[in-house]
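Handing you this structure, nothing more for now.
The complex appears here without one of its protein chains, the remainder shown in place.
== chain A ==
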Amino acid sequence: MYRYDEFDHALVQDRVKQFSGQVQRRLAGEITEDEFKPLRLMNGVYLQLHAYMLRVAVPYGTLSSRQMRMLAHIARKYDKGYGHFTTRQNIQYNWPALKDIPAILEDLASVEMHALQTSGNCIRNVTSDQYAGVAANEVEDPRIWSEIIRQWSTLHPEFSFLPRKFKFAVTGAPEDRAAIRVHDIGIELVKGKDGRTAFDIYVGGGQGRTPMIGKLIGKAISQENLLTYLEAIMRVYNMHGRRDHLFKSRIKILVHTIGEEEMRRQVEEEFAAMQKDGPVELPKAEIERIQAYFAPPAYETLENDPAELNEAFEKTPAFARWVKQNVAAHKVPGYAIANISLKPVGGVAGDASSEQMEKVAELADAYSFSEIRVTHEQNLVLADVPQKDLFALWQELDANGLGTPNLGLITDQIVCPGLDYCNLANARSIPIGQAIAKKFEDLDRQNDIGELKIKISGCINACGHHHVGHIGILGVDKKGTEFYQVSLGGSADEKTSLGDITGPAFTEDKIVGAVENIVETYLSERQDGERFLDTYRRIGMKPFKEKLYAAH
């Protein structure tokens, strides 16, 4: 993985010193909240319902075991013993005191981490595919390009005061696990005509108040031109983005307003203007320097399906179930990708205790080259586990509440913090997710239902990705009471779609029954081999809606 060079170290240390001084002045009463708020937001510090919240960047979701141990230490020493992994592959602490934040940032810097650009109107943490580097059919490890974009966008003076926040996602595989089409810019690595890695660039996707699917603006952009092309997009947005209207300030509104063709024309015009004095290209040596950080680890020569794995399947059905659901194929023979679910029934989606973080770090050291991935679906991944070690790994995970075999099933939900923590929320999300998980707790039932992604947001900002949930749930406030609006048919993969709203919202008491009603309709209508989404796309909203509101 990437390691800081002297410039990274200096930059992060400078920021720690600068922000520590700002916190000291704030606590001494020398600056007001109005003056301090934009400064704290540049450093990932929010003020939520019960306390401050600190959001720490995990670039493209990759962590070393050493970094994970530090995250555990911070949770224990300065917070309440846990952290929350988010849909931007970051971690949030829910209870830090402002006075402790300088010390937390010092600790983070000691393991090459920070909270830069995790809030504010800048380019946020770049997200990527959690199977980066290990998926069999990827063009190239997307983290190479995520890292290049991270370096380019970090403290970029031209893009530090954008009309609104700006999110990038990068995938190297045709299967989109990074939701690239619902990002401000989504990048898919493709093979160019010369056989080299090139980039398809989707612009203007997003969720929130006005969900949009990104448009393919740049096709097969070359490696040398990538940053110049991205810069051209950013310049068009910086010039024409609606700074005058908060709800219209994201690039998706600009692309929607002027249209795909006009957006492409303006970007290409800007791109050409930037090169009028000669090509502005990313140096080959710089690309190779970053590529070297993501070279494959020293894999052993191993066979697929080792005898000990098959023996363990026969002896321990619970292990076989976990492998079937949570383990994915690896590009190297004899290895596997192990998904660690952070969605136990009764738990809080994405939360991990200090002890669990330390256990995952220990297991990463033992079985997966000391590296951990965070997924945008709020789970963790050990990406390089020898198949012969899967049973030992599973035993440890299972003993520590980390062995839930529910990846991609109805209990593996994205759930935002909602009104239990968040200052923007209108309704609680976590208790709804928990109640649905409890209702569908039976693993045989979950497996019978098959792939079904529920995504829950506690307000229109859609941090819980409800627009792209197979079943999406949006919490709304009606005169101080929580209601839940349901949508069907959303998806964040390579066939991205936005969900359709079923109709009137449900109360807290009725929402679980509504989900069950939808699932029953699917089970009664599905044809052989269909997932929920397939059935919905075939039969449409009508049968679901008729049954859902039959009693009204």
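Here, contacts are C-beta pairs under 8 Å (C-beta built on N, C-alpha and C of every residue); 3 or more make two chains touch, one makes a residue touch a chain; residues count from 1.
We take it that contacts and distances are computed from a predicted model.
Per the UniProt record, the absent chain's protein name among "MmoB/DmpM family protein", "Rod shape-determining protein MreD", "FAD-binding protein" or "Conserved protein" is "Conserved protein". Within the whole complex, the absent chain has one touching residue among A:P297, A:G408 or A:P431, and that is A:P431. Contact with the omitted chain, checked across A:F19, A:Y52 or A:F199, is made by A:Y52.
Only one residue from A:L11, A:L41 or A:L98 touches the chain missing from this view: A:L98. Taking the complete complex into account, A:L419 is the one of A:L419, A:V486, A:A505 or A:I518 that touches the chain left out.
Against the chain not shown here, chain A presents residues 26-27, 29, 32-33, 47-52, 80, 95, 97-99, 348, 419-421, 423, 425, 427-428, 430-431, 434, 477, 480-482.
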